[in-house]
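A single protein chain has been omitted; all remaining protein chains appear in their positions.
Up next is subunit A:
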Amino acid sequence: MVVVDGIGGYVPLYRIDRDDVAAQHGGRGRGESAVPARDENHVTMASEATTTALERSATAAEDVAAVFTASITDPFAEHGIAAQLAYRLGTSTDVRTGDFQGSARAAADALVTAGEYVRATDQPAVVAAVDVMPVESGGDDEATMGAGAGALVLRPDRDDPMATVDAVGQATTGFLERHREHGESATAGDARFERRHGVAPAASTAFDRAETDADLEYGVASAPGFRLARTALESIDAERVSTFNEVGYAGTATLVLDLCHAIESVDAGSTIGAVAYGQGGADAVVVTVGDGATDPDGLTVAAQLEAKEYVPYVKHLEYRERYDYQGVPNA
């Protein structure tokens, strides 16, 4: 058995109103997207989410046996997030770390691997996913690319866990349409073709393979667009829980962020089906919410969606870029 001992979502304070993006290039926008602050990066955002998850859990940082992170926008080829995060959290130096990248399924890969690690070792593991989606001024997806992070603490058992992981399934189809080079905005391809031949068969197969008798009441979907995500949930009759209209697409972090939001938002005993669609296929995870998720400590994702400040268009572009110098001298 694997239980979710702690959850933490992180949504940056700043938002861009999608109408403000539309005003630059024409058209109309609805909703808003999260923009990281100038001094935020992948490690700091993952730290925010994971700190919340650990504070809500019964697991001490020094007892964490593995830290697995996922990102599709980490700008570094050699640097890593997991080891930096592990040090910040105060884990033991014999902690196992892993960085998952290369596909929007990365967060699901990290989550499933962490679950298998917990089963194999009977020790707790942390999963964190974080992304800052790059944008191109005037690009088709500029208004809906967001940023955020989510983290889960998994362990073999606990009284009153926040959730239990009931089943997982995957469909590795090899399908590829949307793709993106480092630091660039994506080449989306034909959305209708991707929905019909990429998302729908992969997501439905992944759900079929996540063998559960439970009635999935709520659905969470990670996919790079509202309609793609909706398609990913078509095979299950579930109420969708999503941060898309407030955060936008936060890359592979969307899976964990929205799963945290769902666990915080629904009643104990509810069952959630979560699916991550990305390059090469889809993964499904089924969790049942436990009593431990009722009134969690710290800021919920819903509270962070409310606590926000809007930035002008130029800041939305500027804050996503690396900068050369800030604050204090390099002592």
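Keep in mind that, in the parts below, a residue touches a chain if its C-beta (ideal position, glycine included) is under 8 Å from a C-beta of that chain, and two chains touch if they have at least 3 such contacts; residues count from 1.
One rule holds for everything that comes next: contacts and distances are computed from a predicted model.
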Assign the chain not included in the display its UniProt protein name, restricting the answer to "Molybdate/tungstate import ATP-binding protein WtpC", "ABC transporter permease", "DNA-directed RNA polymerase subunit Rpo1C" or "ChsH2 C-terminal OB-fold domain-containing protein".
-> "ChsH2 C-terminal OB-fold domain-containing protein"
Of the residues A:43, A:66 or A:186, which one touches the chain left out of the display?
-> A:43
Sites on subunit A contacted by the missing partner chain, in the whole complex = 13, 37-41, 43-44, 47-48, 51, 79, 84, 87-88, 90, 299, 303-304, 306-309, 322-331
